[in-house]
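All protein chains but one are shown in place.
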Amino acid sequence: MPNKPVKTNQVDMSVNLGGLHLKNPVCTASGTFGYGSEYKDYFNPALLGAVTVKGTTLEARPGNPPPRIIETPAGMLNAIGLENPGVDVFIEQYLPELREQGVTVIANIAGNTPEEYAELAKRLDKADGIHAIELNISCPNVQQGGLQFGTDPDMVYQVVYLVKNNTQLPVIPKLSPNVTDIVAIARAAQQGGADALSMINTLMGMAVDVDRCRPVLANVFGGLSGPAIKPVALRMIYQVYQQVKLPILGGGGIVSTQDALEFIMVGASAISIGTGIFVNPLLPCEVIDGLEEYAQQKGLSRISDLVGIAHHKKVFSQ
Amino acid sequence: MPNKPVKTNQVDMSVNLGGLHLKNPVCTASGTFGYGSEYKDYFNPALLGAVTVKGTTLEARPGNPPPRIIETPAGMLNAIGLENPGVDVFIEQYLPELREQGVTVIANIAGNTPEEYAELAKRLDKADGIHAIELNISCPNVQQGGLQFGTDPDMVYQVVYLVKNNTQLPVIPKLSPNVTDIVAIARAAQQGGADALSMINTLMGMAVDVDRCRPVLANVFGGLSGPAIKPVALRMIYQVYQQVKLPILGGGGIVSTQDALEFIMVGASAISIGTGIFVNPLLPCEVIDGLEEYAQQKGLSRISDLVGIAHHKKVFSQ
Amino acid sequence: MPDLEQALVISNNEVGPSLFEMELAASQTVPLCQPGQFVHLRVSSTHDPLLRRPLSLYDVDKNRGTITLLYKIAGRGTDLLSRTQAGSYIDIMGPLGRPFSFPTAGKTVVLVGGGVGIAPLLYLARQLMEKGYGVKVLYGSQSSRELVALPRFQQLGVEIETAAWDLESGYQGLVTDLLAERISGQNIGFLYTCGPEPMMAKVAEYARRYNLKGELSLEQHMACGVGACLGCARKLADRDSHYVKVCKDGPVFGLDEVEVN
Partner (left out) sequence: MPDLEQALVISNNEVGPSLFEMELAASQTVPLCQPGQFVHLRVSSTHDPLLRRPLSLYDVDKNRGTITLLYKIAGRGTDLLSRTQAGSYIDIMGPLGRPFSFPTAGKTVVLVGGGVGIAPLLYLARQLMEKGYGVKVLYGSQSSRELVALPRFQQLGVEIETAAWDLESGYQGLVTDLLAERISGQNIGFLYTCGPEPMMAKVAEYARRYNLKGELSLEQHMACGVGACLGCARKLADRDSHYVKVCKDGPVFGLDEVEVN
């Protein structure tokens, strides 16, 4: 790429994520940012592209017994078990503050059956202040004997289709990386009517306490997140971007502006920060600034010009 | 676990891996230890449980253009592209030295078709000094349009079955972690006649050079190895140990005795060290000593008593 | 409001077996600090170890704008911390968590600390003294060499008794047995405790038996430290299916509030 003289051009940081307008591409990942107020001492959540709130279910869930988390090399495992007060409490107690602050909110929902997803979508559709719905399909489908929704294209299709019929909001299925063929899953989501894709959720993993000779997590298995999984996330987004024409909300291990750029370049229109915020609570703001600076240095007028650029043989035609 | 007084009991370090006798559970992983002589300045490879040599194919392969490797958080990506001189050159030029040194050798083979695997097994069966054959089934099957053998239970069954019919040696399919259902793959391998399972191979990943806006690896995708993948490897071995009655050669991210213990406790009868040796060339010897010490401290007479212990509710009945 | 601060390491010294004291200049953080709270700090600039580590406020000097930590090497993170050089900077979040509460003044309160669990009790003792409470400290550990906080308590002028199996002067045994000996005769207004869980469970048991109120400080693996990840859950004692967050609802809890064992 030619070394251009640095001019401080105006960069349009906004992106369109399947009908969801984001003022910038930086979002938080579900389950790592609570309901948006936990980090308010560090920055105003309204500065973000969007806040994806903690996963919510129809009924309240107690979550798993502790220990729920353990650090791993450049990552962590979590088995929170979807602890949440239920969708109605979320709408009544947590949503109003987000709405008043002017936060762009992506709700994240999880169900035991396709019908539960549909019902959740219906209730959120009526609530004021939700801007999109992310479907956490890495949950066991009780009707199918516990097989995860997200690992079977037919189930993905069915859930997305049902949800779409029950809401006007943009619907963003969140793909599980624990699959053989991520593109097949993405296609099924597209056929179901998805407006965008969120990827990736955590990789399933575990850890052992060698003194006690027992699994560390009470739940045995947990979800692996953090920098360790970044190469897998990038690969999957690259594959899906190549073959499925849907905008992507990309994440998995982002802890720096450079990481965010990698995701955008392989095809993410927007990015989500999860584990990285535990390490650096100011990270989302630093990434917003960092992306703008990078675009300025490259002389771009829109951040969205970078989306998928790693696929092109020639970069920056100018 | 009760704190027992330390007695320096004799520990039987040998393990049986589906008919393959190993003097201790510590092996090297294919592709990370060349043909066994590269690290000879650091230790005698005959001290190891076994040396798994670089993957070999029927014909010589040039490998991929550089860059072939890149470091990632707590891991690395490689896209070597199976560079090797072909099985006949391996047998003639590299095997004799291993044989003379008394090294327990596991050959690692890869083919484009099931028949190529069978042919490779046949030639190795005749060669003197090979003790087992590991099947690298993370390669694209050219007859099936490039779909990886290791991601489809039917293909796994077919390859294992054919190979078994062409050799007397223990056959150890090496499972790819890039699948939805690792247990289904393991079962198919068992049905094909596998004597043991090797797991896991690398996770598919990629990295982007954000200055050049291009994938780092010339091959775009590469295999992720190192500590980053350890939680995934442990989880998969735990799942397979629970449901499939075959001994397991476990690895993926082992860089310490403690890591090796985690693998053994979730169900690995023996362990393989790959990327860890790049970090510390003395690691295999340190792990052999470390495992023996741990067993002594726990008052065990056989290292194999630890295999799968993380599954038991009660540990150390004594 | 709690914030992020690059704190200057003023000193970082080994004060006992695997025990270190670190003094930090953290002028932004200091004014907010209350006893029982913790700071969440990065022990490495790389991704391994990844997560922050929580450490209690051992002492706070509001005039000098400094925080002192007392920590034990428990693994890789604290090991890295122990190698941090004076003059370098360390990234801290805090103060975080629910502080100790102060009961109706004028009464005698007893502080029971075990091992490095003494850490949150020093700053607590300091504030209790300032507020005019009668303060009595019982401080135990495995060996007398680990009783590294003793001089600081003595400097405070607080009444303190020590317990360890190898003590020449002091109580030879468990600090909880020492407590058992002291608890009946005295008119105790409130109990505070921090240390290994079995120790705290014992203290909670005595509190129930003698009908005393009190607080303990719990530990749990943490990720966020601010209540956002739900990773640090502990079960409430009186309900079946409800978890609390150690980082936000604690680390200080009522003696009868959570399950300890």
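Letters A, B and C name the chains as they come in the text, with residue numbers starting at 1 for each one.
Throughout what follows, a residue touches a chain if its C-beta (ideal position, glycine included) is under 8 Å from a C-beta of that chain, and two chains touch if they have at least 3 such contacts.
All values reported here derive from a predicted model rather than from experimental measurement.
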In the intact complex, which of the depicted chains does the undisplayed chain touch?
-> A, B, C
Where the complex has a chain not shown, which of B:Gly129, B:Pro173, B:Gly226 or B:Pro247 is the residue touching it?
-> B:Gly226
Among A:Gly18, A:Gly31, A:Gly49 or A:Pro73, which residue is in contact with the omitted chain in the full complex?
-> A:Pro73
Interface with the unshown chain - residue positions in subunit B = 31-34, 38-39, 41-42, 54, 62-71, 73-76, 78, 80, 83, 226-228, 255, 275, 277-282
Write the list of subunit A residues that the hidden chain touches.
-> 73-74, 227
Absent-chain interface residues of subunit C come out as 44, 46-49, 76, 80, 85
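What we mean here is this: only the chains that are shown with their structure count from here on.
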Select the chain whose centre, defined as the mean of its C-alpha atoms, is least distant from the mean of all protein C-alpha atoms.
-> A
Touching two or more other chains - residue numbers and ranges from subunit B = 73-74, 227
Per-residue overlap in subunit C, given as positions that touch at least 2 other chains = 47-48
